[in-house]
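Here the complex is missing a single protein chain, while all its other protein chains stay put.
Should a chain be cited, it is by its letter among A and B, assigned in written order, with residues numbered from 1 in that chain.
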Amino acid sequence: MPEIKVDDSKCKGCYICIEACPKKCIEISKEFSKSGYYPVKYTGTDCIGCQQCARICPDLAIEVYK
Amino acid sequence: MQLLNKRPESLVDMKMHYCPGCSHGIIHRLVAEVMDELDIRNRTIGIAPVGCSVFADKYFNCDMIQGPHGRGPAIATGLKRTTPGAIVFSYQGDGDLASIGMAEIVHTAIRSENITVIYVNNAIYGMTGGQMAPTTLIGQKATTCPHGRDAKLTGDPIKMSEMLATIEGAKYIERTSVHTAPNVIKTKNAIKKAFENQINNGGFSMVEILSTCPTNWKLDPVKSLKYVNDNMTKVFPLGVYKDSKGGE
Partner (left out) sequence: MAEKKLMKGNEALAEGTVRAGCRFFAGYPITPQNEVPEYLSWRLPEVGGSFVQAESEVSAINMIYGAAATGVRCMTSSSSPGISLKQEGISYCAGADLPFFYANVCRGGPGLGNIAGAQGDYFQSTRCGGHGDYKVFVMAPDSVNEMANFPRKCYEVAYKYRIPTMVLADGIIGQMMEPVEFKDPEIDVEKLPKLDWTLGVAGSRGKRIVNSYDLAEDMLEKMVLARVEKYKEIEENEVMYEEKQLDDANIIIVAYGTAARVSLAAIKMARDKGIKVGLFRPITLWPYPKKRLSELGDKVKHFLTVEMSTGQMIEDVQLSLNGKAKTYLHSKPGGSIMAAEDVLETIESISKKGAKEYATTK
């Protein structure tokens, strides 16, 4: 199953990946990151590995695996 | 598990300073991916401007030079004329390219210097704190037009792609946007074409990329993407403005 990994140290919490994700499988983490943001995280289901999130992420914070 | 989106080698592995949701990071990555794919990193010289992307000299993993506001195309001319074997790109914002650097961009296109220009248009001065840019939309608020840009006082936004397309020496001009993932892909293709044109000695190329500035637009990043779609693309229509085959 495809999945995404978010690098908390790079994510600045702009959330445009959430907007871009066609399966709505990215959500806002409840954990505050060391950089001072609430980063995004994978909900854990439904990722199809389309990479739209990674394409729109300005901070290269998302890795997509298949 | 296989990683589908490897970080491009042409981008140094460091955290960028841009504000959350700023498009510069996307555009940096696209330029770097293109450098990787065309295998030109080891012979590319990039020019970082004055403005938010001043630190691009640190981010791109190729030879970089940072120069005075607006003068990227002139610096590119000096670099390319003395090192024809190098691939030269100038990375510029709208204040840089369309205001203070207007003469340089126009005459570099007229001479058809064999270089690539990445023109990031976010309709505002970012680094200095949100002043009106030459591309600020009518009605759009900025710190030097707090009631919104008024054409009677400040004229209309400058459409650089349309203007440069009238110049014989401008060989490839396209305006794209990065407000959705499909548009990001289109932008990458345009950037790739602009670099390929240079590799083929095709002459002057420019890609204008509509971009966001959530901080100074005073919109959240997601609303900023919508602003590009609903407002900016109306004034700055996307598309290829010039594609004349030059080169050998």
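What we mean here is this: contacts are C-beta pairs under 8 Å (C-beta built on N, C-alpha and C of every residue); 3 or more make two chains touch, one makes a residue touch a chain.
The shown structure was predicted, so the numbers you read here are calculated from the model rather than taken from an experiment.
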item: Visible contact partners (per top-of-document touch definition) of the missing chain; value: B
item: Selected residue (touches chain absent from view) among B:54, B:163 or B:240; value: B:54
item: Full-complex contact with the absent chain, from B:42, B:143, B:166 or B:201; value: B:42
item: Sole contact to the chain not displayed, among B:16, B:34, B:52 or B:76; value: B:76
item: Chain not shown: contacting residue from B:30, B:62, B:164 or B:232; value: B:62
item: Residues of chain B (touch criterion as defined above) contacting the omitted chain; value: 42-43, 45, 47-48, 54, 57-58, 60-68, 71, 74-83, 85-86, 103-104, 106-107, 111
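Here, only the chains that are shown with their structure count from here on.
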item: Length of the line joining the C-alpha centres of chain A and chain B, rounded to whole Å; value: 26
item: Contact footprint of chain B on chain A as seen in their complex; value: 3, 9-10, 12-16, 18-20, 35, 37, 49, 51-60, 62-66
item: Residue ranges of chain B in contact with chain A within the complex; value: 1-5, 7, 11, 15-16, 18-26, 29, 178, 180-181, 184-185, 214, 220-222, 225
